[in-house]
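Note that one protein chain is taken out, while the other chains of the complex remain in position.
Note that the chains take the letters A, B and C in the order they are written out, and that residue 1 is the start of every chain.
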Amino acid sequence: MAGNSFGTALRFTTWGESHGPAIGVVVDGTPPGLALDEALIQRDLDRRRPGQSRYTTQRREADAVRILSGVFDGRTTGTPIALEIENTDQRSRDYGEIARTFRPGHADYTYWAKYGIRDYRGGGRASARETASRVAAGAIARLILTQAGIRVRGAMIAMGDREIDRARWDWAAVDANDFFCPDAEAAAAWGPALDQIRKAGSSIGAIVEVVADGVPAGLGEPIYDKLDGDLARAMMTINAVKGVEIGDGFAAARLPGEVNADEMRRGADGRPVFLSNHAGGILGGISSGQDVVVRLAVKPTSSLLIPRRTLDIDGNETEIVTRGRHDPCVGIRAVPVAEAMMALVLADHWLRHRAMGPDVFR
Amino acid sequence: MAGNSFGTALRFTTWGESHGPAIGVVVDGTPPGLALDEALIQRDLDRRRPGQSRYTTQRREADAVRILSGVFDGRTTGTPIALEIENTDQRSRDYGEIARTFRPGHADYTYWAKYGIRDYRGGGRASARETASRVAAGAIARLILTQAGIRVRGAMIAMGDREIDRARWDWAAVDANDFFCPDAEAAAAWGPALDQIRKAGSSIGAIVEVVADGVPAGLGEPIYDKLDGDLARAMMTINAVKGVEIGDGFAAARLPGEVNADEMRRGADGRPVFLSNHAGGILGGISSGQDVVVRLAVKPTSSLLIPRRTLDIDGNETEIVTRGRHDPCVGIRAVPVAEAMMALVLADHWLRHRAMGPDVFR
Amino acid sequence: MAGNSFGTALRFTTWGESHGPAIGVVVDGTPPGLALDEALIQRDLDRRRPGQSRYTTQRREADAVRILSGVFDGRTTGTPIALEIENTDQRSRDYGEIARTFRPGHADYTYWAKYGIRDYRGGGRASARETASRVAAGAIARLILTQAGIRVRGAMIAMGDREIDRARWDWAAVDANDFFCPDAEAAAAWGPALDQIRKAGSSIGAIVEVVADGVPAGLGEPIYDKLDGDLARAMMTINAVKGVEIGDGFAAARLPGEVNADEMRRGADGRPVFLSNHAGGILGGISSGQDVVVRLAVKPTSSLLIPRRTLDIDGNETEIVTRGRHDPCVGIRAVPVAEAMMALVLADHWLRHRAMGPDVFR
Partner (left out) sequence: MAGNSFGTALRFTTWGESHGPAIGVVVDGTPPGLALDEALIQRDLDRRRPGQSRYTTQRREADAVRILSGVFDGRTTGTPIALEIENTDQRSRDYGEIARTFRPGHADYTYWAKYGIRDYRGGGRASARETASRVAAGAIARLILTQAGIRVRGAMIAMGDREIDRARWDWAAVDANDFFCPDAEAAAAWGPALDQIRKAGSSIGAIVEVVADGVPAGLGEPIYDKLDGDLARAMMTINAVKGVEIGDGFAAARLPGEVNADEMRRGADGRPVFLSNHAGGILGGISSGQDVVVRLAVKPTSSLLIPRRTLDIDGNETEIVTRGRHDPCVGIRAVPVAEAMMALVLADHWLRHRAMGPDVFR
């Protein structure tokens, strides 16, 4: 049953397989009149693009996006925006083994169980290549958010058990290293560590944090379309993500109530200020006006050079080694994807709130 | 904009405020012919009911459910099932302070910011009382799952920084203590600890785990209606939940890939078996046939006897103490609610998969 | 699969059977701050109420509505509004024949075929009693429209082959006769004619027209959520409706293009005026600022005292006569129902347009 769309007011639908002719996304619900061209989308796509350092897959894709509809004379028209990215590096190869064997930790077995057929080339639809479509759609969401004064930024804050020192957090550092890491010192140490992991044919997990500032109070539609509920779903649908938390998240479970509840005072400008942000900017599913903070756990990729025990499609026991191109730490490239998903959720709710806010009849 | 519904094939819509005349839920999409009566739903409601131990709110509610439609001669008819629960203990009181002051950590301020009006009596719509509707709907989901051979069970596995010993996990213990705790020994220690917290006017967070067994491989609709994405949203919409993880969750971020990927072998009956379950029963957003395992972080309630700094609706600085009835550890009653939400997600996907599976034309 | 909801920004879900304890509706997405009480809803319900003349069913129902949520201190809060109407006249009787026999022209057979079970008492869920829920929800939609300066009015313009004279159209006449007929002279003749039909145990069809004025240009979301598409669906879901047309409708199929296309001029106030309204106020699925005009064909009820050939649930051939209470011309009571559905569609699109209009960033 149909499941390839996300969002309500701003709704996008992705399509495409890793080794098909192209992938793409249709973004429906963009307000009219916004200046949009391919360059704006390309900027975001280039941050996610593979092959930019030795820590990401060596697949070579230009990831050049084409806008096929919804823009006229450089402005959005309110009609659906179709974006398309050609697959250029579907390396010709023998899929014999992967075609018949389930890679442990991958979706090979479950797609087979669900559909009775699967496009095994490069993971087919389950490939992280699909996330390029999210990033492209996310660029449009960001365009909307910019108008609304909202900014979304992400960073990788842990690789395996190596964590950053939050005291050294510097947004400027994020784009200056290969890890989208806000702690330049930590990033410097992660390089050699990941080299070792890569050479061992292993992989490692990561934690990513995404922060939105400028979010007005009032976004989110209780009870089931809460802002945090939608963020949790959005993040959990990203390949390899196994956990999502808002604000203090799991750490909040260890706190007493008087520490966890963020107190309020009157700011210099007369507007409410909070004295802390344990809640991550969301109370009762509605944004509070503070920064919205989301963290996600990314598992280590299961594409490994270390042999693993598994079954083939006939049920025979066998072993598999995943040769070919992959990321030793998929958490790195999850950063722009997570940013895109947060932007898409926030833009959707920003538009949704317009239909509901207290100013409807003012 | 409308946000009070959840689910696709099995869809429910809840309504009602903490201190209104009643709360309720409409469950749409239940297959016809299932034996259903109020007693079946009441059983689940009674597990969530307040006032059952000194560790939960002393509000006295019978939580007696009435079935108003969708059942004929003791069987479901396929038409919407309306369930209603009267609010009987809306204690008459002066709401003066709470009416004009935002309780820190509660949704008071955000509802005000969003709607410009709020029903402040007992938290209104944002009250955890709404979760009774979820549990009632969940009982119908469970009825569907039972037919499908699926069982959903939950437990509280940590209170603050006190964790259970998983080696002592015993499902039979869960209903034999006041904490839905699977470790009887841990539960025995939690009692006095929570007494102390309660007497201090404080509160404490918790971690809840829910496990479904008997789930067939194939449930979940990639890419955006993945089973884990929907579970994450479902859990994150429960009051006070700040984090959700599947399988190893955040711990997976610390693992190397060869440890995390669950290997497969052929079972004695010829069917696939996994040698571990780091994935929590979900790969690529689709169930693998293993147990589905979800964990959620519940923050400590912000209803406290310890004074907290805040603002009133005119923007004046003030302090507040939340007198009245509340739970020192809301994680306890989150257990049956989380079970209900998992049952609702699984039943929805079980029905959705019927429209899509490889046997459609067989 | 779930199908008992309608609308996107303003979404309602109805429940209840003809002879169950109650029927009701949950309206989700109402903007906050609107003055709402039961009397406002009751006014609309009373227009649809049975037993008001000898031309409608003699079932006696007070149709007294209760608001169970979503309103606080006399104002909407933005949370779901639950409305409930008790069934008081579920006349105790023997359902033997109707329980086992399919009434021709009714939904008895199709519900049986779909669900394998049906609540046969008074038609169960398929009864026109469900339309009371629509009228109740429609009153809330009207409340929204009133704020927006939009008015919705309906009338019955033909009974069988007896048509009104449009030159005599007088909205004031509509509520002054038993037929919601805008032509008092026609209505006077319809009375005796319908008496005869009723006495013969027969029934007769009708045509209903609904007109909305004050509709701003710009409502409707192309391509698949066009305003006329949603109106067509809305009207066609009303019991006994078999046709829907917008503006000239089927007559437009007979026109040459130069007659059909509504020309535009500049009005005295500088705003566009149309010189005709063949389009019924909708072009390309978007409102043009003219009156929105919808017409629906209502079939004669199949509840007849004239014996009809049919089958019983075991497949045996038999005959049936539908004794009991029914409307000889269901088109009459379809008028307030059709008004409600148009109000619900327009309010939904009015709210939806807010998320999309060119003023989003102005």
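The rule is short, and it goes like this: a contact is a pair of C-beta atoms (placed from the backbone, for glycine too) under 8 Å apart; a residue touches a chain by one contact, two chains touch by 3 or more.
Please read all numbers here as calculations on a predicted model, not as lab measurements.
Student: From the list A:Val26, A:Met264 or A:Val298, which touches the chain that is not on show?
Tutor: For the chain that is not drawn, the touching residue is A:Val26.
Student: Quick one: say which of C:Leu10, C:Ala82 or C:Ala158 touches the chain that got left out.
Tutor: C:Ala158
Student: Have a look at C:Ile204, C:Val292 or C:Val337 and name the one touching the chain we're not showing.
Tutor: C:Ile204
Student: For the chain that got dropped from the picture, name the residues of chain C it touches.
Tutor: 1-6, 8-9, 14, 102-107, 109-111, 113-117, 125-126, 130, 158, 160-161, 197, 202-207, 217-226, 228-237, 239, 242-258, 260-266, 270-272, 275, 278-280, 282-289, 297-304, 306, 308-311, 315-317, 331, 352-353, 355-359
Student: Extract the touching residues of chain A with respect to the undisplayed chain.
Tutor: Chain A touches the chain not shown through residues 1-5, 7-11, 13-17, 20-24, 26, 28-29, 32-33, 66, 68-70, 72, 75, 77-82, 114-119, 124-125, 351, 355.
Student: I need the residue numbers on chain B that touch the omitted chain, in ascending order.
Tutor: On the side of chain B, residues 8-9, 29, 31-34, 78-79, 147, 222, 351-352, 354-358, 360-361 touch the unshown chain.
FYI, only the chains that are shown with their structure count from here on.
Student: Please report the smallest number of touch steps linking chain A to chain C.
Tutor: So the least number of steps between the two chains is 1.
Student: Which chain's mean C-alpha position is the greatest distance from chain C's?
Tutor: Max centre-to-centre separation from chain C belongs to A.
Student: What angle of turn lays chain B on top of chain C when you fit their CA atoms, given in steps of 5 degrees?
Tutor: 180
Student: Quick one: report the Å distance separating chain A from chain C, using the average Cα coordinate of each chain.
Tutor: 45
Student: Nearest whole angstrom, what separates the Cα centre of chain B from the Cα centre of chain C?
Tutor: Measuring from centre to centre gives 38 Å for this pair.
Student: Can you pull out the residues of chain C that are in contact with at least two other chains?
Tutor: Answer for chain C, listing residues that touch two or more other chains: 8-9, 29, 32-33, 78-79, 351, 355.
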